[in-house]
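Removed from the display is one protein chain of the complex; every other protein chain stays in position.
By written order: A, B and C. Residues from 1 in each chain.
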Amino acid sequence: MAMAELLNSHGCVVEHSEQHRDLGVGCYFQRVEFKYGTMRKTGEQLEASLHEVCGRLGLEFQLSWGTRPKRLCIFVSKYDHVLWEILLRHKAGELECDIPLIVSNHEDLRPIADAFGIRFEVFKITKDTKRAQEDLEIALCRELDVDIVVLARYMQIMSDEFCDAFTHKCINIHHSFLPAFIGSKPYHRAFDRGVKLIGATAHYATANLDEGPIIEQDVERVSHRDSVDDLLRKGRGVERRTLMVALRAHLEDRIIVYGNKTVVFAD
Amino acid sequence: MAMAELLNSHGCVVEHSEQHRDLGVGCYFQRVEFKYGTMRKTGEQLEASLHEVCGRLGLEFQLSWGTRPKRLCIFVSKYDHVLWEILLRHKAGELECDIPLIVSNHEDLRPIADAFGIRFEVFKITKDTKRAQEDLEIALCRELDVDIVVLARYMQIMSDEFCDAFTHKCINIHHSFLPAFIGSKPYHRAFDRGVKLIGATAHYATANLDEGPIIEQDVERVSHRDSVDDLLRKGRGVERRTLMVALRAHLEDRIIVYGNKTVVFAD
Amino acid sequence: MAMAELLNSHGCVVEHSEQHRDLGVGCYFQRVEFKYGTMRKTGEQLEASLHEVCGRLGLEFQLSWGTRPKRLCIFVSKYDHVLWEILLRHKAGELECDIPLIVSNHEDLRPIADAFGIRFEVFKITKDTKRAQEDLEIALCRELDVDIVVLARYMQIMSDEFCDAFTHKCINIHHSFLPAFIGSKPYHRAFDRGVKLIGATAHYATANLDEGPIIEQDVERVSHRDSVDDLLRKGRGVERRTLMVALRAHLEDRIIVYGNKTVVFAD
Partner (left out) sequence: MAMAELLNSHGCVVEHSEQHRDLGVGCYFQRVEFKYGTMRKTGEQLEASLHEVCGRLGLEFQLSWGTRPKRLCIFVSKYDHVLWEILLRHKAGELECDIPLIVSNHEDLRPIADAFGIRFEVFKITKDTKRAQEDLEIALCRELDVDIVVLARYMQIMSDEFCDAFTHKCINIHHSFLPAFIGSKPYHRAFDRGVKLIGATAHYATANLDEGPIIEQDVERVSHRDSVDDLLRKGRGVERRTLMVALRAHLEDRIIVYGNKTVVFAD
């Protein structure tokens, strides 16, 4: 709570604050949202003070001024439903970010990018070129100051190196209720298993496929009447809304990752 | 649809009927609920006619007159929440069945059985006595004309022989969203994995643990604020309502099992 | 069940069938989905037979050959989220219909119609011109063989005459959980009331505002942290998915209206 004192003493006004203590792992988390129009010090001074106080208390901190929208790069393949969802919600003002780039391994979705006036770059992937292409993707993202990558049903397994380049900055939407149906074709396997609910999971991509920290999950009811195609259709709906919740949380700096878990502060 | 003709021609009145065709496996299912107060033939005659028609069409059939409530045996260990749910809903008239017996491996829940005037038998289980005790349990269930067994958080793995004795007549409530967290301590593992929803699954018990045909599943939202104890608490709620939906479906003859899946006709 | 006999005797194959009896009002409903590739009679002969049998039994019937997709006209004003949802889902093959026309009282959404190559007609509405403009809208819909109208957040109250022209063929999406918050500004009123869930209702438009037969309803959780803008945002999500469920049911001939209620057969 020293944060509050510190912010107050600098003339900032705390708007929202939430804390959480994980007694199991002995961790403490706090998120403070504050207005700084009345701040009596410079940003550098505040940052220095935070550095000093947190150092003394053994805390890590991250300071985001909110002046510059995060910059989002969307990776897609041939499925367009998640891409449309992101672009339309962004256009509607629901996602505070800029979208300087869409990356794909196919040409198919270029017209959508064009319609929104967003740069669309194709990096064709073969087994042999994968790592090299990824490096070019990473380089382009860096060049464009990309802060957050979304794998919008990109359908490629990212290398460890790629995941490392975007640690806790790359959100994947997996089309199952993890840890059920890790890996490929989850809807087909859900159909074969005869489940009564299907789900989707938004998580940070890590070197271990589908095992990164989970941000959000949601489900939809299915029945014996649903074919695999029905599961795919219903799944598209769940995928879209699950990713949106996760992406909004990330863009609003409401997520803290610790170990393989997330604290997602309420919106 | 020959069923309808047949029933009509015997003077029965169809109340509800639902059909389903699984094009993948090439199966056809039909459930017909009819009134037979105006039936112009005997029950034996109707059954014979059904036998003849279904034989000709290569169909299997099951005829339930609804005159005799199904007889339910509840297996419990030390957890009482599912037991209470069954007993109270039964008392409220929500479950059409008789409950002649509660079986347990511990004495703990006897007072509840006593309060409802239900016979309570303890079969203590050790690694060595397990199969023998199960045979006694099976024998007692048969003696009491038990039609359906519910494993109400019984916490014992049933032998293949037990499962075979109650094929598609033994409902287990597993405390996870299957196929996630098969096996023991699913809430602890859900906590460790950092999931954002927990679930429960009601399924028919088979020789393969937690892999029997799924009848019903449901979920509940959890967050980083929830401890394992919170998951256990929220889970008890989901377990109760998931089992109730499944049990009602079974008692009302609304479930058909085929392969490892269920058709659950709408209530 | 005479339907089944009749269809069988004409060489048709019943795929799905569901019946419902409303004991309260003494009504009986049946929906039969059948393949007629092997039909041994003409369509006219089948229709004549249905006419004869239903006449004898005092039943009404409706026969849909499924050869011609229904023709949908979307009415919009300035909000685009429901329009996008319909157009994108249609493009994804999730809605079996043709969309020959979009009607609006404003020019704003013309570019979207253009992007999908759909005719867009503006009928400006003032208090004085309303009825006359509606008549032109009705005439154009008839000219284009429109079967079903969706008021996709059209924001105009339709006259009795308009509703009568599209009895049970005009679906409105109301942005509240009816019968709560009938009328205008439901999200603002929901905010003022401090509800913990907001909802949306898809219903057939009738002369009585927001009181037509309900097809589908859904809700979304809100909290004290949500502003009116948050309710509007969350509401857009619920509106979109509620309308989609209703529209699919209508397009697949799964709805029967009786009195002021709907039977919605399972998909």
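A few remarks follow.
Simple rule for what comes next: contacts are C-beta pairs under 8 Å (C-beta built on N, C-alpha and C of every residue); 3 or more make two chains touch, one makes a residue touch a chain.
Everything numeric here is computed off the predicted structure, so don't read it as measured data.
Only one of C:34, C:154 or C:181 touches the chain withheld from this view, namely C:181. Summary of contacts with the chain left out: across C:22, C:114 or C:164, the touching residue is C:22.
Residue-wise, the contact with the chain that is not shown comes from C:264, picked out of C:39, C:54, C:209 or C:264.
Residue in contact with the omitted chain (choice from C:30, C:133 or C:217): C:217. Within subunit C, the residues in touch with the undisplayed chain are 20, 22-24, 177-181, 193-197, 199, 213-219, 223-225, 227, 259-264. Touch with the hidden chain on the side of subunit A covers residues 1-2, 4-5, 7-8, 14-21, 266.
Although one chain is not drawn, its touching partners on subunit B can still be listed: residues 81, 84, 88, 92, 94, 115, 223, 225, 230, 233, 236-237, 241, 244, 266-267.
Note that in this section only the chains that are shown with their structure count from here on.
With chains as nodes and touching pairs as edges, the resulting graph is complete, every pair of chains being joined.
Where subunit A touches subunit B, the two copies mostly use the same residue numbers: shared numbers make up over half of all numbers in play. Computed centre separation for the pair subunit A/subunit B is 41 angstrom, with centres defined by C-alpha atoms. Of all residues in subunit A, those touching 2 or more other chains are 223, 225, listed in ascending order.
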